[in-house]
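All protein chains but one are shown in place.
Letters A, B and C name the chains as they come in the text, with residue numbers starting at 1 for each one.
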Amino acid sequence: MQLELTEEQEALRDTVRKFIETEVPLTTVRDLHGEPDGFSKDWWREAANLGWTSPFVPESHGGGTLSGRATSDAVIIAEEMGRLVAPGPFLPVNVVAAAIARFGTESQAEAVLPGLAAGEAFASWAFAEPGDRWSPDAFETTISVSGDKVNVAGEKAYVEAAGVADHLLVTGRGEAGLTQVLIPARTPGLTIVPGRSIDMTRRYGRVVLDGVELPATALVGAAGAAQPAVEYLLRLALTLQCAEMVGVAERTLQTTIEYGRDRFAFGRPIVSFQALKHRVADMALWVEGAKAVGEELVRAVDADADDAGMLSSVAKVHIGRRCLDIVDDCVQITGGVGVTWEHDIHMYNRRAAVDRAMFGSPEAHRRLLLTHIERQTPRGAVR
Amino acid sequence: MQLELTEEQEALRDTVRKFIETEVPLTTVRDLHGEPDGFSKDWWREAANLGWTSPFVPESHGGGTLSGRATSDAVIIAEEMGRLVAPGPFLPVNVVAAAIARFGTESQAEAVLPGLAAGEAFASWAFAEPGDRWSPDAFETTISVSGDKVNVAGEKAYVEAAGVADHLLVTGRGEAGLTQVLIPARTPGLTIVPGRSIDMTRRYGRVVLDGVELPATALVGAAGAAQPAVEYLLRLALTLQCAEMVGVAERTLQTTIEYGRDRFAFGRPIVSFQALKHRVADMALWVEGAKAVGEELVRAVDADADDAGMLSSVAKVHIGRRCLDIVDDCVQITGGVGVTWEHDIHMYNRRAAVDRAMFGSPEAHRRLLLTHIERQTPRGAVR
Amino acid sequence: MSADIESVEAFTERARDWLATNLPSWDDELLDDVVLQNRIFDGGFGGLAFPPEYGGAGLTLAHHKAFYETADELDRQLPGKYWVSIGMVAPMLLERASEEIKQEFLPQILRGDIVVIQLLSEPRGGSDLAGVMTRLTRDGDQYILDGAKMWSTNAYLADYGVCLARSDWDVPKHPGLSMIIVPLDRNDDVTVRRTRMADGQMGDVCEEFFDGVALPATNLIGAEGDGWSVAQTLMAHERNQTAGVGFGYLGSGNTTVMVVDRSALAASLAATARARDVLDDHSQQLADVFVDSIVTKLTSARIMRGQMLGTHEGPWGSAGKLLGSEAGHRAALASLATTGADAVVWDGDEISVENAGTAWLLARSSTIGGGTSEIQRNIISERLLSLPREPSFDRELPYSEVVRNASKF
Partner (left out) sequence: MSADIESVEAFTERARDWLATNLPSWDDELLDDVVLQNRIFDGGFGGLAFPPEYGGAGLTLAHHKAFYETADELDRQLPGKYWVSIGMVAPMLLERASEEIKQEFLPQILRGDIVVIQLLSEPRGGSDLAGVMTRLTRDGDQYILDGAKMWSTNAYLADYGVCLARSDWDVPKHPGLSMIIVPLDRNDDVTVRRTRMADGQMGDVCEEFFDGVALPATNLIGAEGDGWSVAQTLMAHERNQTAGVGFGYLGSGNTTVMVVDRSALAASLAATARARDVLDDHSQQLADVFVDSIVTKLTSARIMRGQMLGTHEGPWGSAGKLLGSEAGHRAALASLATTGADAVVWDGDEISVENAGTAWLLARSSTIGGGTSEIQRNIISERLLSLPREPSFDRELPYSEVVRNASKF
């Protein structure tokens, strides 16, 4: 996705690709469909050793970046995961790591980051709420501070890898505004309702918080001051998700083109038919566009640029829509076997559909963009 | 558009087609672009003699239907007008004729209908208001009855053929609700601001009503009781408009296919390229769908069926969208000359764009349909 | 047919009485398909338009239609598994098979004692039905069948298949094909596998592998080289079946319906979106689901009227198929989009298929199965609009050469 990689980043990409191809190829992804967690913890420890959990963790806590740009490093892995719809809680662990490293206290960092970096512990962000609510304005979960205690009550949904998480970063509303708190998974009053998704390996859970009481040291950042952190984490999550979708889309298109070269109808390969060629050309441009907006988003997130929020929505609209469009049309091009279990493309369709929905649909992000659009200077008078 | 025509209706279709081809062929339409009214009154009198203004006028006043179904007769003419983007205030004259015949008093009918039927007089419906407002709920024009006087104030926009109209049927709000009144064009306080449109021959005007006072006999139907009349007239207008768009779309597609058979690139006719063939196939189905929903709407309007309102919106959404899509893709298929003045297709593009906008855009009608959709029984529970 | 057969009116009355007495209603306990079909046949209502010498009743298609219409009118249970066997294969055999085959097979098929399905498509085949690669090799007075078939509806419950195979590689594509009857219950050299679909569930379609299956030459339907012509007879009955006319009309649950009323779906999605306060983001798309549904339904009805009037002859069936299946696909996408995260995630450890996400995985089934949308667009543009045909690379040459050329295209 990123045109300019450092030598170290290129090496990372190659290592990650090889590791996924060897350790969790598509046959393994099929097997993991039957496993409760959807991934193996031993394998995750190996992935962590290769740096999957490093980018957002400071060196002092067992992490480190290759390029000095944590997001730029991380999306390399995300994109490769998309290419082979790899398992593992990459997004939630890295988002929570980034949250703690950047907004947490030093003692939180010491307590949490080394375990995450080593692949020994797991974490997830309990962000959205039931009813497909991804906008913090609509959240009902409360985080109330009284003295040195924090009380949390509410319900969080679509929490990736909630079932294995040791730490949950919970976003809620406090008296003073948006507040975040880090809750150990085995805290009284916290119940995780396990869930599945249509993705082969990705598991989600609902987190019910009823009478959870924590020490004030559990707060991540000051009470009521979490708005910037939440915005940053949402952008980061969208960036990783979009990079994954770029991998999904590009790989699906490549595979389908190869498939179509090798299938013959009416005495010619099916990809030689102009109606397909024109659709494939459009899809190739959508992929290129996805990469272009994806890498610009990476730049903006790493630089905390003013346009990062806008770009994260633009990326989600374009990539969330086109990635699914591409997989969908590739199913059509593949023909009958494309709707069977035996062919791999349904695994890509599953990942694309899940990624489309999580952290807000393209439709929801178009709505967000309108606010931005209405702040622009209109061109000319409209009658 | 209608699969089953009576013999008399088939004869009408053939006569209308021949009359348009002879009297107002596309070369004439080009010439009329420069004329203030966009049509010739002498020609209109001939058209009226052929029955263009008859369907909604009772025989007693110089009109009459062929089939007993006035709308079914009228759409035959509208569709043929679309085929050659013919000029003339067909829609406004017939809509006002229908309004007076059905909702007016006998003395209004005597005063107005014979002139309209004979093609000697003109009328138009001053319905919408500035700012693209087509929903009566948003109207600000007031029609107040006090004693035997009626006062009208407000502004009406997009009034077709306002410049030649002898009578204007004005829709407004009275104390008791939606009210309609028939105003002679030369009434004090009524000003017509002439306007043009991108259509070659279709002229529109803005009607400013400032201190217009009329006798109570100008009311069409009782004050405050015009809701059913307005709904009927809107459905009728949409029906005529959709029939015209069917003619526009079908003719444009036919012409473009013929053009593409005759143009060669890379040693073959351009319509032999699969990418074009597939688009043409889709367009042919859109036309067929337009006819199917168009004729069902005709049936519903003639029968005053409960589903007529819903069908008029469905028709406007499908036909309003697809007619323009078809003309637009036909421009693309035609290539360079398709964007020149010399080629006829821009005249179809103009008519299609004007019809799309008038009486509510497809977007606005989708919004109207939502109300209908939400009254349906949902299927199953949605989580 | 002689002129003195029972009138349709009289027949309908007789059928009505019999149906009311002998077949349970759909509200009663459900009977096995075989029991139902045996009962219909034994009651004299099996194969109504087939000649008596093949187990039929010697009546006409009008009687056939009246029987199934009356059954639906009375809400009687009808078997569901015979639509290929009785609706498509049996009338093809009647037209094309040898006297021996007709005498042996038709009575058993019509009574529902055996099921015969069609073996046409192949795993690597795609849209080019005549590009069959399954080999049929003559060996004395028998043939040897080698290859694989796919998308064979109901093969998992069938006893036989009629199989399209290539018997001659040295002649062009179409004349190199033959049609032959194959038993499907042979364990050693025939394998029948139900196809698992993208949603993880088993489909009604199957894949079959033939490994040197020896078949008597008398199993041929028509002569060697007649295969494509016989296949076209089969496909004509398939189109009738889809359209609900002719032999293929077997009453409720036995037609492949592409045109679906989606107004209730639009309503339920609108209710969800309104409850979540996001209706404005989805309103245009949801209205289009509704509009699509109305327009598709009306277009389909118009085409049927036109077929009766003679204005819509020829391949208009492709139009209905294309419209209905593409509208279904758009509705599936609208469901996925509107339902958001709840379309793809649910509570519990179990795999669920009751969600818009899982439905999405199969949303392309109808735009692929029964002829892809691309094939329908070819048919519409070439046969309905008379646009030039695609350049042909496979009609003149020996098929072995076509295959060689294709890989070098």
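Brief remarks on what is shown
In this text, a contact is a pair of C-beta atoms (placed from the backbone, for glycine too) under 8 Å apart; a residue touches a chain by one contact, two chains touch by 3 or more.
Please read these numbers as outputs of a predicted model, since none were measured by experiment.
Of the candidate positions B:Thr28, B:Thr256 or B:Asn349, contact with the hidden chain is made by B:Asn349.
Shown as candidates are A:Leu26, A:Ala118, A:Val193 or A:Ala284; the residue that touches the absent chain is A:Ala284.
Residues of chain A in contact with the chain left out of this view: 3-4, 257, 261, 268-269, 271-272, 274, 277-278, 280-282, 284-285, 288-289, 291-293, 295-296, 311, 314, 317-318, 363, 365-367, 369-370, 372-383.
Although one chain is not displayed, chain C still touches it through residues 280-281, 283-285, 388, 391, 393, 409. On the side of chain B, touch with the chain left out of the figure occurs at residues 36, 128, 131-134, 157-158, 193-199, 204, 206, 263-270, 272-273, 275-276, 328, 331-332, 335-343, 345-346, 349-350, 353-354, 356-358, 361-364, 366-367.
The criterion applied here is as follows: only the chains that are shown with their structure count from here on.
In this assembly, the chain whose C-alpha centre lies farthest from chain A is B. With centres set at the average Cα position, the gap from chain B to chain C is 44 Å.
Here the spacing of chain A and chain B, counted between their Cα centres, is 51 Å. Multi-chain contact residues of chain B (touching two or more other chains): 274, 277-278. Multi-chain contact residues of chain C (touching two or more other chains): 339, 342, 346, 355, 374, 377, 390.
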